[in-house]
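All protein chains of the complex are present and in place, except for one that has been dropped.
Read from first to last, the chains carry the letters A and B; within each, the first residue is number 1.
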Amino acid sequence: MQSQLPFSPDQASNFAPHVDDLMLFITLICLFFAVAVTAAIIIFFFKYHRKSPNEVGVPIHGDSRLEAAWMIVPLILAMGMFGWGAVVYVDYRHAPPDALDIYVIGKQWMWKAQQPNGLREINELHVPAGRDVRLILASEDVIHDFFVPAFRVKMDVVPGHYNTMWFRPTKPGRYHFFCSQYCGTNHAIMGGWVTVMEPADYAAWLSGSSGAEANPVVAGEKLFAEKACVTCHVGNGTGRAPSLNGVFGAKVLLADGSTVVADEAYIRESILQPNAKIVAGYQPLMPTFQGQLTEEQILSLTAYIKSLQSQPVPATGSGIAPTTEKR
Amino acid sequence: MHRTGELYGQFETLEQQKETAALGMWVFLVTEVLFFGGMFLTYTINRRAFSTAFGIGSNTLDIKLGAGNTVVLIMSSLTMAMAVWSAQVGKKKLVSIFLIATLGLGTVFLGVKAVEYKQKFDHHLVPGRSFDMKYHPAHPMPGDDLEELDKEKQEVDKAFAVDPDINAHGQLYFSLYFGMTGLHALHMIIGAGLLLWLIKASFAGRFTPQYNTPVEVVGLYWHFVDIVWIYLFPLLYLIDRHR
Partner (left out) sequence: MPHEDYLNARYGIRSWLLTTDHKRIALLWLGSVTVFFFIGGLFATMIRIHLLTPTGYLVTPETYNKLFTMHGVAMIFFFLIPSIPAVLGNFLIPLMIGAKDLAFPKINLLSWYIYMLGGCFVLYSFATGGLDTGWTFYTPLSSIYSNSAVTPAVIGIFINGFSSILTGLNFIVTIHTMRAPGMTWFRLPLFVWAHYATSLVMILGTPVIAITLLLAGLERMFHLGFFNPALGGDPILFQHLFWFYSHPAVYIMILPAMGVISEIIPTFARKPIFGYSFIAGSSIAIAVIGFLVWAHHMFVTGESVYAALTFSFLSYLVAIPSAVKVFNWTSTLYKGSISWDTPMIYAFGFIGLFLIGGLTGLFLACLGLDIHIHDTYFVVAHFHYIMVGGAVMGYVGGLHFWWPKITGRLYPEALARTAAITLFVGFNLTFFPQFILGYLGMPRRYHTYPPEFQVLNVLSTAGASILALGYLLPMLYLTWSMRYGKVAGQNPWPATGLEWKTDSPPPTENFDVTPEVTWEPYDFKNRPDLGLTAGAPSLAPAHGDD
C-alpha cells in the first residue's frame, strides 16, 4: 500500500489509513480557512491602503448575524473533526477479544518484549501481518511511551499501571519504534524495530528459536507453587480461596454484590492489593505480594492464570458470577 | 510616611481606597482557596485509595484537642467580628480589647497545635526515616489510655497483615496532615502578626467609623483561615473515626 499523504511514514497498520485520512480531512478544512483569512487580509491590506494622511476608515461596529455564522459553522466543522477522531480513538482503546498478546516492558533505556510462547526480544518486536496484536505495557521505572509511526499508534507506559494498545499490521517490513515520553538521559536511543512478517514466517520464527526461553505459562505455574498460591487457590474449589479455573475473562462476584471482569489488571491488583476486591463468600485472608514479585513474574503468573481458562470450573468454590446470559 | 486615614496617591477618594482594599483581600482569598484546594484534592484522592491507613491515621489524632481547637478558632472569629463592629461604631477601647482576645485565642490554637505536633513526634508519626505506625502501640507513654492503645495496636497489626505497605500509606496520610495543618498554622502565624500590627494601631486610636479598613480586611483574612480549619477538622480528624 502506498503512502496516501506526502510527508508521512509508510502505512503499515489498520489504523494508518484512517489516521492519514483524518489528517487530510482536517488539513483541507484548516487550509481553506487559513487561505481564506490570509487572502482577505492581503486583499484588504492593498485595497484599503491609506490614500492620504488624514484619511479614516468607515466605522462598522459589527454584525451579529456574521458573528453567529462564524461561530456556528466552525463549531459544526469542529464537531465533525471531533466525531471522526473519537471513532478512531474508541476503536483503538478497545482491543478485539482474540488478539495476540505480547507483553512489553519499558525500562531506562531499553525495551523487553515477550511473545506468547515465551520468546524474548530486546529492542525488537516481531509481529504477524493480518493478525490483531495487543501489547500489554508495563514500566519498571519512569513513564515511557511505545510509538510506532508506521502504525500511527502510541501509548504511554506508566509505572504502577498496565496500559494496553492494539493494532493489526498490514504490510510486512521493518519499521522504527521510538520511546516517546521523555524518560531521562538515553530517551532518544530507547527505540528499536518492529518487524512485520507474513503469518507463516512469524510462526516459523516463533518456534525456530524458542530454545532455552521459558514459556511464561510454565514459569507462572512454577511460581504459583513456589509462592504457595496453590495451597489456598485449590483447583477443585475446596480451598480457602476461590479456584482460578476458568476465571480469566469471566465476571467475578464480589462480596459487596458488584461484579468485575477478571482481566490482567484485576489479576495484578489481586496479587498486589488482595483486599481491594474480596470475592463473595470468602474471607480477606490473602497476603499481599507487593515488593515480592517483579513485573515479569506478575506477567508470568497472569499468563498461567490465563491458561487455566480451559480448565474445568468447579460447581462450587469458584468466584465466577452466575451467568444468566452468554458471555 | 503615610498615616492611616489619609488618601494614598493613586486613589481619587477615600471610598475608592476602601473599596479597593476590600476587593483586593477578597481576590487574594480566592487564590488561597485554590492553593489549599490542591492539597484537599490530593488528600481526598488518597483517602479513597488507602482508606485503612488513613482511617488509622485519623484515629491517632486527639479528638478532644481537635474539637477544642475548633471551638477556640470559632470564638476567635467572633471576637474578630466584634472588633470590626466596635471600630464601625467608634468604640475605640473595645477594638483593642477584641483584637487582643482574637490574638489570645489564636495563640491558644497554635499552642494546642504545638502540643499535637510534639505528640506525633514522640509517637514516631512524623514522615521520614523514623516513621513507624507500630511504635506507639508498642511503647506506651505516660498519660496514655492503655485500653485505647490496645485497640490501636490490634487495628495496626490487622492492617499490616493485609497490607505490608501500611507504613508507606500512613506516611502519605501524615505528610498531608502536616502539610495541610502546617500551611494552615503558617497562615495563622501571619494572621497573628497582622493582629499585632492592628493592636498597635488601635492603641494609637487610629480606627474610627470613617476609617477602619485595615480591621475589616484583616477580619476577612482571619475568617478565611477559620473556614479552612472547619474543613480540615472533619477531613483529618472525624472521617472513619470509631474510637
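We adopt the following convention: a residue touches a chain if its C-beta (ideal position, glycine included) is under 8 Å from a C-beta of that chain, and two chains touch if they have at least 3 such contacts.
Not measured: the values here are computed from a predicted model.
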Of A:134, A:168 or A:187, the one touching the omitted chain in the full complex:
A:187
Looking at A:67, A:198 or A:226, which residue reaches the missing chain?
A:67
For the full complex, which residue in A:131, A:154 or A:222 touches the chain that was left out?
A:154
In chain A, positions touching the absent partner
5, 7-9, 15, 18-19, 22-23, 26-27, 30, 33-34, 37-38, 40-41, 44-45, 47-52, 54-63, 66-67, 70-71, 74-75, 78-79, 81-82, 84-90, 92-94, 108, 141-143, 145, 147, 149-150, 152-156, 158-161, 163, 176, 178-189
Where chain B meets the chain that is not shown, the residues are 9-12, 16, 19-20, 23-24, 27-28, 30-32, 34-35, 37-39, 41-42, 45-46, 49-50, 127-128, 165, 168-169, 171-172, 175, 179
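Note that only the chains that are shown with their structure count from here on.
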For chain A, which residues are in contact with chain B within the complex?
273-275, 284, 287-288, 290-291
Across the complex, what residues on chain B touch chain A?
161-165
